[in-house]
Each structure stands twice: as structure tokens, then as C-alpha cells.
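Removed from the display is one protein chain of the complex; every other protein chain stays in position.
On to chain A.
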Amino acid sequence: MLAGRNGRRRVVFAADRAARKAGLVVGMPVAKAQVLLPGLSVMDARPDEDRAALERLALWLQQRVTPVVALNGMDGLILDTTGADHLLGGEAVMLRDIVRRLEGAGISARAAVADTLGAAYAVTRTTSGTAIVVPPGEHAAALADMPVAALRLPAETVIGLADLGLTRIRDIETAPRAPLVQRFGAEITRRLDQAYGRVDEPILPIRPADPVAVSRNFAEPIAAAETIARYIGKLVPPLCASLEERGLGARRLDLLLHRVDSAVQAVRVALARPVRDPKHLLRLLSEQIETIEPGFGIERMDLVAVLAEPMERRQQVSSLIEEPEADLSGLIDMLANRLGDGALYRVAPVESDVPERSVQRVPPLAPVTDAAWPEGWPRPTRLLPRPEPIETMAMLPDHPPVFFVWRGIRRKVKCADGPERVFGEWWKGDTELTAARDYFQVEDTSGERFWIYRAGDGEHGETGSQRWFLHGLFA
């Protein structure tokens, strides 16, 4: 069940089939629902996300079924399928296909086709079938037996009509109109006329944002790298101009090269920040020209800003003495496009005493936190990817080894600092409940320094295996 706020009360926004069977209705206070159904799982309703998901669904239907798709409230979609159904095997097949595909995506849906929007709406809200086709001209007959609530009327009007004994659409259709309008307003006749198709009901179809794109056809296929570079140079400025018109900057660019053998080569450029600087984009695209295989020639080039975001204006320098921070986003783009995502990173501190957990990688343009590692404890310059076991001889419980063998070389310990005890993080798992490591910084006779540790505290078996490991190299 989903709960949300209506004014000051927490009410039921939506309930699943089992809950509805137990008597829950939308609009009921949450406390009452919980009394009715002990053990009810209550989750917060997120209308914004619901709406966004509905819009995504609408876009999908727009590509799949018909170009005219509109949102209907929070839980419905309107499709104008005139002229589209025969392409999909007729109305019944089309409806079944839509419902089946939605079911596959975990959405239970009911669909109906009728002459008017109002009739289709009424059918989906009142009948139990999932894909119903009301044949042309028969919507009046279908509507007649339906409850008044299916007419998209306000709840008070429906209750008022029920008080008068008017529960079916047929009742109000045959009743004299003037008294009804006088009592309930013009809404009732408008909805009635819309359902019967006596007045037009315009819908507001959604429109996907057009991607910013430019393209160019070539009379003669091109293949040479210089020619490709020249035409990229001609495509980028108009793209940047149209980005500027919309106040956007590109985050991702796709350059599609249609070859004469109808294969498509793609070059993708990702950007750390929205950019519409032609020079910068041109440079990033030109970097990748060598990856293009022109084959027998390229006859068409499309440059699309697949992902565009609004450019934010920032104040450059806030005071006269302050030096402007160098903008690294250009460099970051260059390197990231060359090496791939994830090759560029900053390192941020994590509050953990376990050395390998005390660092985390963050994206290069992540905001800087003021967290820092503790200063007092010396840390090695190189930390081995995984600690390497060493053979040692050491006195228990808290003495460093007298010598140790690492990678086949025996080293005598001249002096040592420690132990620095690091306890396991018990909240991570049961195995770390009692675990401990004793770290020592040791220097051998040649002056090389190592960071070694013993798994365990040297006294209690449950704290670790008591074996020694080399974890890092000091300078």
C-alpha cells in the first residue's frame, strides 16, 4: 500500500489487489487501514517519480504504437490509434500486445479502444477485462449500463446523483438536462457529451525533446581522414549554435557515419561538464578519427548531442585578490575519452582505520570534502594491492620481528615502530567481530622501510591467524 499526505492527514494513495480485497479504499486514513489489516506494509507515495515513469512509458508507446500519446491523470495514458491499428494487426491484436508487453515489464494494465475518449476511459475503469474493443458505433450501448463514476465526474457530483437515484449513465442520459445542470453544473453534460462523441475532446499529446542534431549528405562518398576532419569541422559550429539557442551544453555527442554499404560507424564523446565550445568539441572528435573505418566511403554524417544539459553560469572570480581556479574539465574530457571512464579519479578519505578501506575513488569533478586522514600515523607511499605473506621470527605478543623473508630476500630488522593496532569493523560482518591487526613500521639494515602486520593480537587465537604480512613500502 502507498501512503501520502492529503492536507494534514495521511491517507491511502494506492493499494494492491490483496489490500483492496480486505476492504482498503483509496482516500482512507492510514490509521484506519492499519486497523483493518494488521501487518500492512506502508510505503510513501512518490507522485513525482510516478509521473516521470508514466512519461517514460508514454514515450515508449509513442515509438511503438502511435505518435499521438497523452497523459491522463496520474494513472492513465491516452493513445490516438486512428490509422495506426492496422499496422499492428488490428485493434484487438494491438491491445493484447500492449497489455502483454506491459505485463512483461511488471505493470498490470487495462486497455480499451472506443470511438470516444470518454467511452474508452469508462470501459477501462469499470470492466474487468484487460483488452476490450468497443466496435465502431456501439459505444452508446456500452456506456448505457455503466456507473456514473466512469464519466470522470467530481466525487461530490457522483454522490449527489446517487442520492437522486441516478447511478447508471443511462439514467442521466435519459433524464432532462436542465435540472441536472442547474444542480450539478455544466460539467456533467460536458462529460456526457464527450463520452457520447457529441463534442470534441482535444488531447494534449506529449512531445519528446528533440535531440540537437545536424547532418550532412555527400554527393560523392568520402573516406580520407582529412576530408572527414574537414566535414566534422563543418558540422560542429552549427551544432554549437543550435545548442546555444536552447541554452544547452552537450554532455554526450554521437557522430554517426553512414557508409555506402549501409553500415553505421559511431564515434562517441563524453564530457565532464556541459560544453558548447566548438574548438573543444572539434578537438575531442578529431582525436577519434583514427578509430573510424570508412570502408567504401561515407555518404552521410550525423552529429547528435544525445545528452544535453543546461549550461550553468558561474561567477569566475569573487574577489580581486583571489586567483581563478584553473578549469580542468577540458583536460578531463580529453583524458577520459582516451582512456575510458573510471581511469580518471580523485582519492577521498573514508573514515576507516583499515588502510585499504581508508581511501575511495571519486569522480574527478566531485565536490571536495574537508575530511582528511589522521596526520600522526606514518603511512607507506606504496600500498600493495593485497598484503603479501612473509616469514618472520618475532616475540609474542607485541614485539616486531627480528628478521623477515619477503620475495625470497631475508632482511634483518634494525629498528621498528609499533604496534599500531587496527581492529576489525564489526559492523561489516561477523568475521570481523574480533579481528585485529598489529602494524609495525620496520627498517632493515640497508635502510629500506616496510609496513608489516600480524593478523591477530599475538595472544588470542580468535583475533586472527597470527601470521605476518607485508602491506606497504615506506620511503
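Going forward, a contact is a pair of C-beta atoms (placed from the backbone, for glycine too) under 8 Å apart; a residue touches a chain by one contact, two chains touch by 3 or more; residues count from 1.
Going forward, contacts and distances are computed from a predicted model.
K.L.:
Name the chain not shown, per its UniProt record: "Universal stress protein", "Amino acid ABC transporter ATP-binding protein", "ABC-2 type transport system permease protein" or "Damage-inducible protein"?
P.N.:
Options "Universal stress protein", "Amino acid ABC transporter ATP-binding protein", "ABC-2 type transport system permease protein" or "Damage-inducible protein" considered; the missing chain's recorded name is "Damage-inducible protein".
K.L.:
Looking at A:R338, A:R410 or A:H460, which residue reaches the missing chain?
P.N.:
A:R338
K.L.:
From the list A:R382, A:R410, A:K428 or A:H460, which touches the chain that is not on show?
P.N.:
Of these options, the touching residue for the absent chain is A:R382.
K.L.:
Using the document's contact rule, name the residues of chain A that touch the chain not shown here.
P.N.:
326-328, 330-332, 334-335, 338-339, 343-349, 355, 358-359, 361, 364, 368, 372-385, 398-402, 413-420, 440-443, 445-449, 472-475
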